[in-house]
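Other chains dropped; remaining ones untouched in position.
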Amino acid sequence: MPSKKVEEFNSERNRLNDLVLKYSDKEIKRFFSLDQQVYRDDALPAGTKEMLGLVASLVLRCDDCIKYHLEKCHENKITTAEIEEVFSVGLIVGGSITIPHIRRAFEFWEELLK
Amino acid sequence: MPSKKVEEFNSERNRLNDLVLKYSDKEIKRFFSLDQQVYRDDALPAGTKEMLGLVASLVLRCDDCIKYHLEKCHENKITTAEIEEVFSVGLIVGGSITIPHIRRAFEFWEELLK
Amino acid sequence: MPSKKVEEFNSERNRLNDLVLKYSDKEIKRFFSLDQQVYRDDALPAGTKEMLGLVASLVLRCDDCIKYHLEKCHENKITTAEIEEVFSVGLIVGGSITIPHIRRAFEFWEELLK
């Protein structure tokens, strides 16, 4: 059962996604659809792709994207030790500017583990 | 009449701008003045320039800048369909990392339409 | 008739695009297709959309993307005065770090005008 903080993140995300879809024409909708497809099991397993999405979100420093991919990593049974190593790659590539995001990411990960 | 959320955004922005001007020497003041000039009607109409500022703010992922240019777009009679197309260009150029900003942008746009 | 430099840029771009398509699966191909669609005439004319793509490419500082959108702006009859104003918005939003790209952009624009 998701923690309250995770639930709040998801329901706010869903509320705003509905708003985007309300105003969006077909290009944005197609982008959203494609955004789902790229993370599917294929040559690489879905869990690995979610870790790729996570490290990309970390070095580009987007908290919402980090949370989303952490949740997907959790669903795909990625372990805490693996998440820590994704962050260590992101930290070395992206530098100390990623640290505030790593802090908030571990806090959200702890919520997911509850 | 602006919605409460728009008013709050503007008054907080004005309060902090006053703080910047209180502490700033002539270079920052000149930058602020130049920042006003570039969006004026000239070879391109002001509305087009505000859309340029909007898409630049979206791909650089700055919520405050996005809100500011949305408000200016609204003053310049840019339509919802046009805003949606500005976002679709920004989304394709800048990728899914811009999506959380597009979500919050549509929410603010809806406030402006009230 | 395109100048030699413009022709070289286009043929190198086409050669490498063929390579991408050779190795790409359906997601990348769908992205490429969507990337074409967003710049089509709709609520905003194609020329305005190309200027949006140009300023986004400038503030994200990608020379190849800048050249591509300059060429599309030229095809859409955007004038030198309009291009200059797109750059002035990009420069103010993105800062002096964009200047080396603006230098190379004007050089390519001059080739397009030949």
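Just so it is clear, A, B and C label the chains in written order, and each chain counts residues from 1 on its own.
What we mean here is this: a residue touches a chain if its C-beta (ideal position, glycine included) is under 8 Å from a C-beta of that chain, and two chains touch if they have at least 3 such contacts.
This structure is a prediction, so every number in the text was calculated from the model and none was measured.
> Taking the 3 displayed chains as part of a homomeric complex, how many copies does that complex include in this file?
Every protein chain is the same sequence, and there are 6 of them overall.
In this section, only the chains that are shown with their structure count from here on.
> What is the distance, in whole Å, between the centres of chain B and chain C, each centre taken as the mean of its C-alpha atoms?
From the centre of chain B to the centre of chain C is 23 Å.
> From the mean C-alpha coordinate of chain A to that of chain B, what's the distance rounded to whole Å?
Chain A and chain B have C-alpha centres separated by 27 Å.
> Residues of chain A touching 2+ other chains?
Counting only residues that touch two or more other chains, chain A contributes 25, 27, 31.
> Chain B touches which residues of chain A in the complex?
Result: residues 13, 16-17, 19-20, 22-25, 27-28, 31, 35, 56-57, 60, 62, 64-65 of chain A touch chain B.
> Show which residues of chain A lie in contact with chain C when the two form their complex.
Touching chain C from chain A are residues 25, 27, 30-31, 34, 37-38, 42.
> Can you list the chain B residues touching chain A in their complex?
61, 80-81, 83-85, 87-88, 91-92, 96-97, 99-100, 102-104, 106-107, 109-110
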